[in-house]
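Every protein chain of the complex appears in place save one, which is left out.
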Amino acid sequence: MQPSTSVNDYATLDLDRQKRCGFPEVIFSEGKTVPWLLGVVQTLHTAGQDVFATRVNPEQAIALEKSYPRAMQDPIGRTFYLPGNTAKTRTGDVLVVTAGTGDLPVAHEAKTTAQVMGANTEMIVDVGVAGLHRLLVQVPRLRLADVIIVVAGMDGALPSVVGGLVQCPVIAVPTSVGYGASFGGLAALLTMLNSCSAGVAVVNIDAGFSAGTLAAKIVAQKQQK
Amino acid sequence: MQPSTSVNDYATLDLDRQKRCGFPEVIFSEGKTVPWLLGVVQTLHTAGQDVFATRVNPEQAIALEKSYPRAMQDPIGRTFYLPGNTAKTRTGDVLVVTAGTGDLPVAHEAKTTAQVMGANTEMIVDVGVAGLHRLLVQVPRLRLADVIIVVAGMDGALPSVVGGLVQCPVIAVPTSVGYGASFGGLAALLTMLNSCSAGVAVVNIDAGFSAGTLAAKIVAQKQQK
Amino acid sequence: MQPSTSVNDYATLDLDRQKRCGFPEVIFSEGKTVPWLLGVVQTLHTAGQDVFATRVNPEQAIALEKSYPRAMQDPIGRTFYLPGNTAKTRTGDVLVVTAGTGDLPVAHEAKTTAQVMGANTEMIVDVGVAGLHRLLVQVPRLRLADVIIVVAGMDGALPSVVGGLVQCPVIAVPTSVGYGASFGGLAALLTMLNSCSAGVAVVNIDAGFSAGTLAAKIVAQKQQK
Amino acid sequence: MQPSTSVNDYATLDLDRQKRCGFPEVIFSEGKTVPWLLGVVQTLHTAGQDVFATRVNPEQAIALEKSYPRAMQDPIGRTFYLPGNTAKTRTGDVLVVTAGTGDLPVAHEAKTTAQVMGANTEMIVDVGVAGLHRLLVQVPRLRLADVIIVVAGMDGALPSVVGGLVQCPVIAVPTSVGYGASFGGLAALLTMLNSCSAGVAVVNIDAGFSAGTLAAKIVAQKQQK
Amino acid sequence: MQPSTSVNDYATLDLDRQKRCGFPEVIFSEGKTVPWLLGVVQTLHTAGQDVFATRVNPEQAIALEKSYPRAMQDPIGRTFYLPGNTAKTRTGDVLVVTAGTGDLPVAHEAKTTAQVMGANTEMIVDVGVAGLHRLLVQVPRLRLADVIIVVAGMDGALPSVVGGLVQCPVIAVPTSVGYGASFGGLAALLTMLNSCSAGVAVVNIDAGFSAGTLAAKIVAQKQQK
Amino acid sequence: MQPSTSVNDYATLDLDRQKRCGFPEVIFSEGKTVPWLLGVVQTLHTAGQDVFATRVNPEQAIALEKSYPRAMQDPIGRTFYLPGNTAKTRTGDVLVVTAGTGDLPVAHEAKTTAQVMGANTEMIVDVGVAGLHRLLVQVPRLRLADVIIVVAGMDGALPSVVGGLVQCPVIAVPTSVGYGASFGGLAALLTMLNSCSAGVAVVNIDAGFSAGTLAAKIVAQKQQK
Amino acid sequence: MQPSTSVNDYATLDLDRQKRCGFPEVIFSEGKTVPWLLGVVQTLHTAGQDVFATRVNPEQAIALEKSYPRAMQDPIGRTFYLPGNTAKTRTGDVLVVTAGTGDLPVAHEAKTTAQVMGANTEMIVDVGVAGLHRLLVQVPRLRLADVIIVVAGMDGALPSVVGGLVQCPVIAVPTSVGYGASFGGLAALLTMLNSCSAGVAVVNIDAGFSAGTLAAKIVAQKQQK
Partner (left out) sequence: MQPSTSVNDYATLDLDRQKRCGFPEVIFSEGKTVPWLLGVVQTLHTAGQDVFATRVNPEQAIALEKSYPRAMQDPIGRTFYLPGNTAKTRTGDVLVVTAGTGDLPVAHEAKTTAQVMGANTEMIVDVGVAGLHRLLVQVPRLRLADVIIVVAGMDGALPSVVGGLVQCPVIAVPTSVGYGASFGGLAALLTMLNSCSAGVAVVNIDAGFSAGTLAAKIVAQKQQK
């Protein structure tokens, strides 16, 4: 297979990425016109690859729905998924945990991404540290997971607490939920980077996609043993 | 009594502050030469007021020790205290809690300040959220307090957790403990300002003095009823 | 009573919070769809608890008005309040002071919150430091308060001045009122954190809710004596 | 075993952490006096646990050397290691890669941490993107690793490039190497958080310890299968 | 020719700039009303000079189209070009390279600017570092260029990689493409300023115009020899 | 005259300011509802004072026009002026200079403010440093002024150049004109604060009102001699 | 007289500045070696001009003292002054006011600068807003001044209060006095830029020299009438 292909004068698709990195190139839909988006979707689809797009806005979602009515779209997480030719099995146990209800869009993006990339996933919602008992009753479940993705805005304190309760890797996703001095998620991001629980992995603000990818990679590693 | 007095050409002491605000003017020692510091200490002392100084550096401490050998100095919290003429009684229960050992200097400053200003104080050290059980065994003690001062650096997550466990006011003090993206305490400060536990009072970075003053004012209010 | 309850797949309500922290979980309406908001309101209401929601946007307000026509809504402060089963008495004297007219929405949020949580409240508006005499005539009233909440944008200087005139705790709320280098309230926030008046409590930008909660906790403490 | 223990009035050691999180509490030496540091080392050692300390400054290193001459110290990575009672086996393949020579202290801290926590480790130095062929000849080696830790200052571009070449998880560590607008590692940190290679895990600036811990957790997961 | 001319009471056109700097004053359309924009276009055009405007918004574009139907407008790069009286020849080989599809508007602005100012230009799109082989196949083409303009958002890593592969000057243009901690292009800007490849020229965020101008100046210099 | 007056429950007007500061309280219209704005305008007008309002948005402008058709409104500078009872004479020579056309709204606000407060004013537009000769021909005029207000966005370099050419005080006003790393005027603000020309006075971003007030005060001083 | 002169290969002195700007070029001593500093001092002195140097460090002060024992040095304000050939008269009334004792070095620099440049100066120290009565007793004196320079660190609130009490121009100088979130004077700087008192002139952090120069220019204007 050719390693990359041009799509008119606006894209150079990396058709080799599945082989190199374990999953085909994912489409970041922001900043793309509808024709550009449809063009890259079609090219990947024609090449027999999985087509996964994130940050799909409503206008794009409608256009995609029209062209690919059987694809799966998640309006909360704003993702689009059109499976390719190869059969898949799922592996591992990725648990997504959110601090609040407002963190759900990012959590959905993370969960769908990990799933599409081959992981089994579950979610526990709204167990922020202001009501600690909601989290503590989940400790046995937390300890079963292979990887935990913790999604939190405002003070971003939840990953530190979760990290102190389990052995598995914890991935922290700051969200832009909050107001005033949360500065669009900066506060939560800094909290997570400075976590007093050792070994927390941090990704970009609102980057559910990054967290899901990282989680899928970790459980895929486990499988390879 | 005259409400203020000049000290040579470098200070105008507010001798009325005890009456207005409940405690005499406190001396911030940073940026003061030794003669300036000794001058204001002497003026306040001569006026019969309590003399309390913070951020005393080693050179200043030695000079003060020489002039006022009976004053109380705390080398960890870097404070100096020379009681005035009025007898005092202590009131309330101010509990100082630290996330780590490195937060001790700020915690000492807070504790001494609250005490000097008329509060009963106790301290619990090194109960950060990475080892939650250390904190959870203290919950009954936490619930007895009138005010809790929580001192934390790094992720600054402890006040959110404490705030979710008690009814009394919680005062959060961010410290500059940490490295890299803690940016001298900024990370912990933002965490605390964005606490998901409602009603946490925040003070400046490393500002044990502010926290102690605020705590003393809150318990003093209680006494007035 | 069970300590928490799931609301479909988007929330885990902390029904134990009143017991633990003195007031039920408050609903932060930002980022919640109308069905989510109605869902959590209904669940709390069914459990017999006070239902208090902040940051209610116009679309949410209309939906809530339709379902709960007897609830109290404050369009300036953007709050919704539906009292629960327990009778209440009010305590203390919380005084809300604003620097300017533009600070009124945040001041309303603070005042309503403190009131709903059991405090007596009053307000003095538009007494910023550029016209100091407007404040100075209020000094006798200021000195009667148990707690003063000072709401200010732009230079955020008012809490320092108020703090130097009274004995009671002062809570400073920076607002995003201003332009240019106010950077959305950052300037006022920093001013307040660096107040030269000792013991000022600071909360997040525009966080009238946090200030009101803190004030209610302080006067509740007083009552417990 | 008791879950925690007080060390005089300055520490509360979490003796349960090995069971909960897979490795005993690690000592962050910054901001600790020599007696405090010796006190916590002795307490952990007496409890039969592994003693691992990071950010050991020269004065602390000499004092530790005197008390524990058989412990392992790495002056480049500034770590101290005194093994506990339990025998260990190493697992996995953690590869540490640096962009430049100046990144070595952080890389050493990462490598030693991963090793002490049970991973096999190797290092490739000075293969920054300005001379891409140095990296490209290492691709076969990179593809054998279970986890790659990439340590880079200045532009922090290396993790994006490595992340595009391999399937395994990549952990990015920004360092404070650079000058001017690197702002103490902030530039490299932001680069890594915004990596166009999906699924890069980011840790704090200069946080070799965090990266090593995360890597050890990932390979430990693999072992558990 | 007079060196400058007033346009009513809102502009002072620099009619001498072509002589001094090699190209007439370019119109920055942002913040100009339609009448203001038309006024300066007409004045420059009447003076026989090239008229080049950037950041033309849709409303301005329609008005300009109506008055100057033969002018060239590029809706992707948002530029307007109305050639003046003097014949031109093109020189040099300016190559514009983009990391992703979302960088195209900025790349178009850069390419059009360089072209209008006298350079030959070509473009290679979507060859970001996550799929390095897409870039490596272009190395022979890269090495033919006189100047390379590299346009990249997110991590902004591409200029460092390109800079390590060629001898010619590289101009790096950070774009605001990305989300979360890209902070509107700040992340990419800092990456580029800290490039480990020596001698990369950086321009403002999204400043395709600046990059195109600089490139045209460099190749014009070559011509003068 | 009473020194202040309440306007319903939303304002406390400072009627004493003219006496104290030389001009009545000016109304900052942002964040005020139309009824609030009309209320304070009416109160000041009834008290016989000059009514001057800034940052008037279109909706407010229409309402004011309807109630006070004889008042002067400047739609570019967004000001409203309704003269009071006292006759005025103008004094001094305040010269407003802009770097570009986009700076005109701020320059208008500055000019109108200075004029309303009693200064003679003139304006020179679009003489930024990229075409220095446009400024140099104005040097004789610059040297006649009593105060020069320099309004500039982007690099904000013009005040430094003007400051090096004249003896009179220079007031620098940074504007939010620019893009990318101008960060809403921050770049120009920092430039002006760091001016290598001694004694430049800086005001807030886009703060034409502040600059005009300061200029009027300076020339009023001159008059008092 | 020639308008500028080279000093070896490290300086180009502007000998024309007195004529153009009212005072000779002032020497900023930071970053200058002792030979460089002595070189420029000698050149200005030989040209018969006033020699004024700021930010003189102790090593430089000793060298200058040795060469020019009759020059005036102020160790608190770190200035050096060697009068030139022309006789001077002083004019105006510049009043320097400080919020605290720690602001004295900056206040001294401001006072000396204004004096050297031809103004009469006086100082009032330590009248910060936490003890407002200290300031209020000075109001009659404040109202006599032609210009007031207000020097304040921490919250930087004093200029807003002073600005609301007087008619004359107020120059605000933020200082780096404070700790934690004062961020080296940034907090005070932002406060002053956002002053709710109209028409406050702001200068750089710790820039006593800028404030003094501006004040001298304002009173010099007055004299010219």
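Every chain is named by a letter (A, B, C, D, E, F and G) in the order it is written, and numbering of its residues begins at 1.
Basically, a contact is a pair of C-beta atoms (placed from the backbone, for glycine too) under 8 Å apart; a residue touches a chain by one contact, two chains touch by 3 or more.
The structure presented is a predicted model; accordingly, all values stated were derived computationally and were not measured.
Between the chain not shown and the residues F:82, F:110 or F:154, the one that touches is F:154.
Where chain F meets the missing chain, the touching residues are 99-100, 128-132, 154-157, 160-161, 163-165, 178, 180-183, 186-188, 190-198. Take chain D: the residues that touch the chain left off the picture are 100-102, 104, 123, 125-127, 130-131, 133-134, 137, 177, 179-182. In the full complex, chain E makes contact with the omitted chain through residues 17, 20-23, 26, 146-147, 163-169, 171, 189, 193-194, 197-205, 209-210, 213-214, 216-218, 220-225.
Heads up, the rule we're going with is that only the chains that are shown with their structure count from here on.
For this pair, chain A with chain C, the centres built from the Cα atoms lie 35 Å apart.
With centres taken as mean Cα positions, chain B sits 44 Å from chain A.
Of all residues in chain D, those that touch two or more other chains are 17, 163-165, 186, 189, 193-194, 197-198, 204-205.
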